[in-house]
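Shown here: the complex without one of its protein chains, the others still in place.
Chain lettering (A, B and C) follows the sequence in which the chains are written, and residue indices restart at 1 in each chain.
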Amino acid sequence: MSSEKLIIDRRTLGRLSMGLAAAAATGIDVGAIVPPAKAATAIAATPETGPIKVGILHSLSGTMAISEVPLKDVMLMLIAEQNKRGGVMGRPLEPVVVDPASNWPLFAEKAKQLLSVDKVAAVFGCWTSVSRKSVLPVFEHLNGILLYPVQYEGQECSRNVFYTGAAPNQQAIPAVDYLMNQVGVKRWVLEGTDYVYPRTTNKILEAYLKKKGFGSADIMINYTPFGYSDWQAEVAKIKSFGSAGKKTAVVSTINGDANVPFYKELGNRGIKATDIPVIAFSVGEQELAGIDTKPLVGHLAAWNYFESVDTPANKEVVAAFKKFTNNDKRVFNDPMEAHYIGFNIWVKAVEKAATTNHDAVIDAMIGVAHPNLSGDYATMMPNHHLTKPVLIGEVQENGQFNTVWQTPGLVVAQPWSPYLPESKNLIGDWLPPMSCGSYDVVAGKCLGNHKA
Amino acid sequence: MRLDRANIATLSCVLGGAAVLAAMNLLIPAVSPLHVPDFVIAIAGKYLCYAILALAIDLVWGYAGILTLGHAAFFALGGYAMGMYLMREIGARGVYANPTLPDFMVFIGWTHLPWYWYGFSHFWFALAMVVVVPGTLAFVFGWFAFRSRVSGVYLSIITQALTYALMLAFFRNDMGFGGNNGMTDFKDVLGFPLNRESTETGLMLVTATVLSLSFLLARAMIHSRFGKVLIAVRDAEPRTRFLGYRPESYKLVVWTVSAIIAAIGGALYVPQVGIINPSEFAPGNSIEAVIWVAVGGRGTLYGAILGAMLVNLGKTWLTSALPEIWLFAIGGLFIVVTLFLPRGITGLFTTRQPPKGSKQASAATEASMREAAR
Amino acid sequence: MSEPTLLYLDGVTVSFDGFKALNELSMVLEPGEMRAVIGPNGAGKTTMMDVITGKTRPDQGRIVFGADIDLTKLDEPAIARLGIGRKFQQPTVFETLTVRDNLLLALAGDRSPRFTLWARESADEHAQLDRLLATIRLVQERDRRAAELSHGQKQWLEIGMLLAQDPKLLLIDEPAAGMTDAETAETAELLREINRTRSVVVIDHDMAFVRALGVKITVLDEGCVLAEGSIDAIQDNPHVIEVYLGR
Partner (left out) sequence: MLWRGVCVCRRRLWFSMLIAALSAAVPTAPAHAGGDPFAQIAATNFDIVAQGVQALATSGNPRAAAVIDALRDGKLYAWKWPRPDAPLYIRSATGFVDARSGAPVEAPAAINLRRVIVNDSVRAAIATAEGALGLFAKDPAARRTAAEALYQSADPGALSLIERALTNEKNAGVAQVLREAAAAALLKSDNGSGSTRIAAVDELATRSDLSARNLLASLHSEPPPVAAAIAGAIHDIDRRLKLWSLVENLYYGVSLGAVLLLAASGLAITFGVMGVINMAHGEMIMTGAYTTFVVQQLVAATMPGLNEFGLLIAVPAAFVVAAGLGIVIERCLIRFLYGRPLETLLATWGLSLVLQQAVRSIFGATNQDVTSPAWMSGSLDVGGLVLTVNRLWIILFALLVLGGLMATLRWGGLGRSIRAVMQNRRMAAVMGIRTPWIDALTFGLGSGIAGMAGVALSQIDNVSPNLGQNYIVDSFIVVVVGGVGNLWGTLFGAVLLGIVDKFVEPFEGAVLAKIIVLVFLILFIQRRPQGLFPLKGRAAEA
């Protein structure tokens, strides 16, 4: 069992308590922790009076609109509700919606605009890794705050970004553990779209599986282009790979658009979940909403949240969302929950810091906790990632997931994968004394990327 | 003469405008309402790069009647060449503090630098590559295409195929150009920190200058006898053959020059937007760039610059003002322009005849098409 | 053949999808000669022009220019540079260029981009242009765009461009088409003038015009030579009558 990931080890606990302390401290006097030099360069200093502007940086057109529009909707809902509750620090929240149109340079431009022209207190946005990468320098330079709600490949830990989605060890590895231990899988197909998230995730998984004693002969890694729609040959390959007399599973990091044809092909070839289960990391309720789910029943997905989760808080939020969009067909998914958590943690942090000043809020965020919709508490750790439960769900006829397994405890994110040679010694920790996004615990020094 | 007025007007707009913006950004204190925020400088620089691309397209489309739907490919190639230099410039300041390997290579587990990355640590080499790589590609592509008399729509389509193929190629992580994420997180250029205001302003001014120079170059080309032949080719290609000219070699020259101009635009674009990745090759981008030219007015050069500026200004404004429905506006604009302003915006102000030839050329293509229907 | 010939078509055949546009066509043109080629529609007149100027490659046969140059091996620009000029049925001039620039581009000289990129107009060229403008009676229109010229003026401009090329052989397709009688007469005069210095092949329907030229005539039909000779001989030729009047 992968216990090392499930238990919050002592060091983290220590840092967490430090985090709370530090956060509390910062909460008291804000002016002090903003060195004047920074104040000068912090072009993005936000006004301390009047409505608090919140940037929403999600593609409303272009290829990514499919995934990102719901995130915009959920943010508008959260802001509206917060305002009903009297806003933050008695100041109303004002959403600033822009459309980066699935165009990466435009993401950077819009980020710049939100920070330097609209002077927003925080930005909720991005989906693809590339969009995050393109805005990252902007946020670091203008010292803004980005809350990034999507599960990603890790290997990053910026002071100005709060990663409310899952790091690989909060999704991929528990999923593989489940297949290994609960389903008894002996042979692995790592099928992904050819970009960074699948590449990295698969590298981590490969390393992990090898460590668990699987030979290269039992691991097949394969990549297809974006929006790949003719899966006949690939699926045939998978089927014959799965006919070597060992239980085989597909670990899918296939990107949104290519999934529908992929599952349709599986279904038509009569590959049932009972023969070769597919566990997906990028297929959620949103994606299933566009699919005829009959052939998918029994296939798996690993997330930190499912709409079907049976908690009062979840039921309430989901209902509120359907009401807000007045459309019963709308679904709620993991990144939306991430925004829900991120937003609430940010609100608490602002109230704790009693200011919207970016430096103050960035420090105040650490240690703030909020209930997950899937139960237990999400805490913002010093590495700017959340503690999350990991759920394995099976696709049901109705397009919902049915949780079949769940990590016993919360999983602490490891943005720097211990299974990759280049990052095995790295940790991120934004509390003093480290205050460093990539700290080499062996060399005991910070590799670039530290507090400006 | 009109030509010179056009020259002066354009140059003073581009250079003067840039200078004023720069001054209002650097000299006027941030508190004053007259202060121009860095954001404006940044997008101004970006637009100027787009203007260079538009200029390059107008040179081949407006004057040689070659409708290229793949010019963004050269733009992006130039960008990649510059991006590679900027990556090397980061040096050990990357996330993994690897002195030689860019982060994304460490990231996909490469152990040493691939050969085609050698030399990019030198600025001059990168500059050379900015010109050489796209130039060579354009030359080879054009040499094949024009020699075998691929023209009109066929040419447009294969230029699309070219940029599409390049996009897919650069998407592949194995190519060693950062795959889908491309290159980003640049630190500085020639030692100037990219995120410093003065650097941004400087780059913007450089871009304005380059734009002006390419404008003058293009201008000079089309007013030379070479340019007259070019127009002759556009208007009645067979006739030029019977006069003893080889249209293919004329097209090839202007095509290559145009590609190089576009590439330089791309090279200036990357440090200003801070990222270069395969989506720059997307077929749509090339088409959009052609539309800037159409909106501004084809066959005028300054029209191209104007078009690029206006359309992108509109885009920036609309994506914030009406993010939900801005596509209606921009799409509608393209339709209206092609329907009611066949000569673009500048067509409204100039009394010049429309570039008939292009019309003839297209009429010819259409004729061939109609005939082909047999 | 003993006597020197300028152009020699030897059994040239061109077929499009089975239809033979030229069928074993053979014809000889003497240096300095002016020849009128007539024939009904589809007789292959224009196709003959095309094969000579290299626009169309013949399936069989040779076309020998001067002593021993096989034109079927060359493409249009090469043939043009040998000194074969062609005038189209529809006047094709460069509409957006001025009359003067049209002629300037036609002037004999280096055709390579390398040259034209840096070329400056020489005094000699200047003089030549003035002479040409006078010859084709377009001095007033020198700086107007070709597009603004009348039909007849365009015809002359194109002829002017041919002269500017200084070719040994001119191929002229229906020069009198759509001209007023006056213009037609002038054109005939112009052609005879041209013929003093170079060989000419004229294609036309207009018998009056052909008669006005008063030169040897070749009658084409269905892609091969039906008859050849003086205007009177041709007009009495029963085949010709049959071909022209019989349908």
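As a working rule, a contact is a pair of C-beta atoms (placed from the backbone, for glycine too) under 8 Å apart; a residue touches a chain by one contact, two chains touch by 3 or more.
Note that this is a predicted model, so its numbers are computed, not measured.
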Touching the absent chain when the full complex is considered, from B:25, B:160, B:207 or B:346: B:160
Listed residues A:198, A:295, A:415 or A:437, member touching the removed chain: A:295
Identified contact with the non-displayed chain, of B:144, B:317 or B:349: B:144
Touching residues on chain A - with respect to the absent chain: 60-63, 65-66, 69-70, 181-184, 194, 222-225, 227-230, 232-234, 236, 239-240, 242-247, 257, 260-261, 264-265, 267-270, 273-275, 277, 286-287, 289-292, 294-295, 298, 394, 402, 404
Interface residues of chain B (partner: the chain not displayed): 67, 141, 144-145, 148-154, 156-158, 160-162, 164-165, 168-169, 171-172, 283-284, 287-288, 290-291, 294, 324-325, 327-328, 330-335, 337-339, 342, 358-359, 362-374
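The working rule: only the chains that are shown with their structure count from here on.
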Averaged-CA centre spacing for the pair chain C and chain A, given as whole angstrom: 76
Inter-centroid spacing, chain C versus chain B (mean Cα positions, whole Å): 44
Residues of chain B whose C-beta touches two or more other chains: none
Touch list for chain B against partner chain A, complex: 37-39, 42-43, 46, 92-98, 104, 106-109, 168, 171-173, 179-182, 184-186, 194-195, 273-275, 277, 279-280, 316, 319-320, 323-324, 326-327
Contact footprint of chain B on chain C as seen in their complex: 53, 55, 75-77, 80-81, 85-86, 88, 92-97, 101, 104-106, 111-113, 116-119, 121, 145, 147, 161, 165
Of chain B, residues touching chain C in the complex: 221, 224-226, 228-229, 231-232, 235-236, 238-246, 249-250, 253, 353, 355-357, 360
